[in-house]
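One structure is given below, represented as structure tokens, and several questions about it will come after.
All protein chains of the complex are present and in place, except for one that has been dropped.
After this line comes subunit A, so read on.
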Amino acid sequence: MIKYICKRLIYLALTLWVIVTATFFLMKKLPGSPFDAERFNMMSVQQQQAILEQYGLNQSVPRQYIKYMGNILHGDFGTSFTYTGQKVSAVIGGRIGPSALIGLQAVLIGLAVGLTLGIIAAWRHNSGIDYFTMIVAVLGVSVPNFVAAALLQYYVALKWGILPVGFWTEWKCSVLPSIALSFSATAMIARFIRTEMLEVLEQDYIVTAKAKGLSPMKVLMRHAVRNSIIPVVTILGPIVVNLLTGSLAVENIYTIPGIGSLFVDSIKANDYSTIMGITIFYSAFYIFVVLIVDIAYSLIDPRIRLAAGREG
């Protein structure tokens, strides 16, 4: 297991290097500069030179690349072009918390509600609850999260006054965005677990378990759910990454200072250092979550071996 993880970490570093390099050169192809052309033209030549020198933009692109790679090895992601004087690591650091909180809550809601609905639907196949679950799943997948966010904001916050309309002042502010974000995850998880369970419930060992006289609840929890959950773990990786790294629409609607809007804004503004910083963060996070998912497989089902050659 340790050998496997070490190997994966080396792959992680290599993948990151490829991503950083590709992003760096592609980003330089973005049209425009990080400075407002109108204001930049109004600067004197001395000021223009000073600002280019400050950000190292007066050097050739390969030199900038070498310098950038050197800096990130020392943990320095540079200074933001948009937020004057702010370190990219500080800007990103300040935005991860809110995105991660609503994302994590959305994952938990998605898991709790999705698993419950999916299990009940499969257990009570072709019943009213099954049809209800499928309607929820279709709605969850087809209604975009910004529509859900706007509706929740209008009814729950504005009409009924139960939760805050927006802003990021207290924990209550994170509830509605988490619910809005969780819709698609809930639907996906419910559909997956239902389909898998229906298949598992047809298996011989379930019939055997029932024949042995196990209570229906024990059959369900010990045999059916455990064996149906592997595909959910597979889709959980991308879901977690998507939800934890923020949703631009939901963040905008609820005024959440998250990383989703930061990424879009920095691309629009050609904020090279912030684009790079977030790309590295996203990539590292994604690769890391995939690794965790792989490890989780073996924890859930010990028959799955991570490293080849250890069986037999």
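Here is the rule we use: a contact is a pair of C-beta atoms (placed from the backbone, for glycine too) under 8 Å apart; a residue touches a chain by one contact, two chains touch by 3 or more; residues count from 1.
Simple rule for what comes next: contacts and distances are computed from a predicted model.
Asks: One chain of this complex is not shown here; going by its UniProt record, which of these names is it: "Peptide ABC transporter substrate-binding protein", "Cytochrome b", "GMC family oxidoreductase" or "Na+/H+ antiporter subunit C"?
Replies: Of "Peptide ABC transporter substrate-binding protein", "Cytochrome b", "GMC family oxidoreductase" or "Na+/H+ antiporter subunit C", the absent chain's UniProt record names it "Peptide ABC transporter substrate-binding protein".
Asks: Determine which one of A:105, A:133, A:182 or A:228 touches the chain that has been left out.
Replies: Candidates A:105, A:133, A:182 or A:228; residue touching the omitted chain: A:105.
Asks: Would you mind spotting which of A:89, A:252 or A:283 touches the chain that isn't drawn?
Replies: Result: among the candidates, A:252 touches the missing chain.
Asks: Which of A:2, A:73, A:217 or A:299 sits in contact with the chain that's absent?
Replies: Checking each option in A:2, A:73, A:217 or A:299, the one touching the absent chain turns out to be A:299.
Asks: Across the whole complex, list the residues on subunit A that are touched by the chain not included here.
Replies: These residues touch the chain not displayed: 30-34, 36-47, 49-51, 82-86, 91, 94-95, 97-98, 100-101, 104-105, 108, 150, 153-154, 157-158, 161-174, 221-222, 226, 252-255, 257, 261-262, 265, 268-270, 299.
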